[in-house]
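Here you go, one structure.
Omission of a single protein chain aside, the complex is shown with its protein chains in their original locations.
Letters are used for the chains, namely A, B and C, taken in the order the chains are written, and counting of residues starts over at 1 for each.
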Amino acid sequence: MNILLTGFEPFGGEAINPSWEVARSLHNQVIAGATVHSRCLPTVFGEAPRVLAEAISVVRPDLVLALGLASGRADVSIERVAVNLIDARIADNAGARPRDVPVRADAPAAYFSTLPVKALLHGLRAAGHPASLSLSAGAFVCNQVFFELQHHLAGRGVKSGFIHLPALPEQAARTVPTVPSMGLGAQIDAVRLALAIALSGDEDPALAGTDEGSPTS
Amino acid sequence: MNILLTGFEPFGGEAINPSWEVARSLHNQVIAGATVHSRCLPTVFGEAPRVLAEAISVVRPDLVLALGLASGRADVSIERVAVNLIDARIADNAGARPRDVPVRADAPAAYFSTLPVKALLHGLRAAGHPASLSLSAGAFVCNQVFFELQHHLAGRGVKSGFIHLPALPEQAARTVPTVPSMGLGAQIDAVRLALAIALSGDEDPALAGTDEGSPTS
Amino acid sequence: MNILLTGFEPFGGEAINPSWEVARSLHNQVIAGATVHSRCLPTVFGEAPRVLAEAISVVRPDLVLALGLASGRADVSIERVAVNLIDARIADNAGARPRDVPVRADAPAAYFSTLPVKALLHGLRAAGHPASLSLSAGAFVCNQVFFELQHHLAGRGVKSGFIHLPALPEQAARTVPTVPSMGLGAQIDAVRLALAIALSGDEDPALAGTDEGSPTS
Partner (left out) sequence: MNILLTGFEPFGGEAINPSWEVARSLHNQVIAGATVHSRCLPTVFGEAPRVLAEAISVVRPDLVLALGLASGRADVSIERVAVNLIDARIADNAGARPRDVPVRADAPAAYFSTLPVKALLHGLRAAGHPASLSLSAGAFVCNQVFFELQHHLAGRGVKSGFIHLPALPEQAARTVPTVPSMGLGAQIDAVRLALAIALSGDEDPALAGTDEGSPTS
């Protein structure tokens, strides 16, 4: 069994990206019998999904989890849906800033995560990891990767999804006002547990009925 | 020309819902040559889209705008996408609290607003109305109505979409900590302007490239 | 009876300051038998309290209320305490940015508002105006004015205090993400009511025991 785990290179002027630090630290680890293969994606529209697709063809994963940074969020943020929209507020690492264009003109408006998101939520929380579900992965490179990932694997029986991580403490220490953060060790523990839960099987229907911090109304 | 404008009845223990107060105050007004027909939707899963569909068949609108309350948001929040998901954190007004079910099993994962969202954003801001674009209308009755609205009108050439409004000052005056609010008069002015912009035509491509307060990454 | 009501000129790149707009609109009005005398203070350390002191000597007020803008706050924020500290994050309108110095080397560490703050809070809320109590007026020109005001009037039997106001909608319409706002009319109504309450007498002991949105722990 193989897991493909991706993170992003730093962007937006940062020198480090927790998503790649977490992925890299889990590279070659064996989780619940599956081997983690970690890849670093460029924070560049178009390039990131290309590197991802190539990694999928090489690794032939049974599970894919893409990680990204969402500075300002306070917890492990399990994304439920990728939208077919690119609308960048800042330039990517190649200087491009596409606005109001689809990820793929020939694809559906959105894809849902195929990970057991409620099982992830409750498993992470029960283990003491702050976590929530999110209904928006934004419209930047993270969402493009998430959308292309779900498009690529649609109907193939390989579970896949996206998790946004908070800033690292050393990043938060340079912000005013201070953004929330989570230590790298805790982020690694949380992602390792998330992979184990995702591998272990389907959503437990009994888990559906608990609060999960979704947006209002 | 006819405009169908909907608001919701109060929910979650509130005695008033600005979305219906705004809609009702614009009932029978003529905006840019079109007559506004306002309807109040029950905050009840299933019932709300039924009332909406009936109103559409009676009014035969050229434009449909559904309004809802998003307590905690600080501005006129123009929704970009409705998702095929219901996951209620609180009970609706009939006591139902469905979790993790699709709005429609036979429908796509999402629909985009067919309103000119960037033109709305920039037109509202230019007129001094705080506004932003949102990538999530939640997974409660608001999102169900938005999704069913877009599903119903898909391919019919009738523009439609959803706007979330902030709490009214009198509602915010009962919250601790205080949620942001917007006066009813300002909400009415903003929605009247939004309808005029939505009627006036297509998205202006020149407007695409400005900041709009979308979520991160 | 005379009321001295002050607001500030715009600062920080803004073209307008709601505190002065509110004060100016109430100039010469009679509230509960008292005449309002409004003055605009420069957003300049040292200059602002000088203009204030001069106004006090001319107006000989029975009540003084100083108003300021706190962009980001969502309600009428009734300040409880002024601290003997200046520590500016941005330059004032004369380009000065003093750090870590006392307002007055020969004065106490702080002064409390002598307004009936709980009566103000509950009176404003009961009338539908979002309001809260605040334990910090910052360490910029607003706090300097508040501190000097309380120092100047200490022991003189003239009630005085400070209220921070939210941004105006037209200001919020230019922010990303959108800051909360309150319409000018609502701000004027709230301040007029606050003046009437402040004139009407002492704190009602029965009002002490209600939630007021104070900071944590």
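What we mean here is this: a residue touches a chain if its C-beta (ideal position, glycine included) is under 8 Å from a C-beta of that chain, and two chains touch if they have at least 3 such contacts.
Please read these numbers as outputs of a predicted model, since none were measured by experiment.
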Among the chains presented, those that the missing one touches: A, C
Please identify which residue in A:Thr43, A:Thr114, A:Ser132 or A:Ser160 touches the non-displayed chain. A:Ser132
Could you please point out the chain A residues that touch the chain left off the display? 74-75, 124-125, 127-132, 169-170, 172-183, 185-186, 211-213
Taking the full complex into account, what residues of chain C touch the chain not shown? 68-73, 80-81, 83-85, 87, 89, 97, 99-100, 108-112, 118, 135-143, 164, 203, 208-209, 211-212, 214-217
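Heads up, the rule we're going with is that only the chains that are shown with their structure count from here on.
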What's the contact topology between the chains, one of line, ring, star, complete, other? line
Using mean C-alpha positions as chain centres, tell me how far chain A is from chain C in Å, no decimals. 46
What whole-number Å value describes the gap between the mean CA coordinates of chain B and chain C? 36
Report the inter-centroid distance (CA atoms only) between chain A and chain B in whole Å. 29
Where in chain B do residues touch two or more other chains at once? 211-212
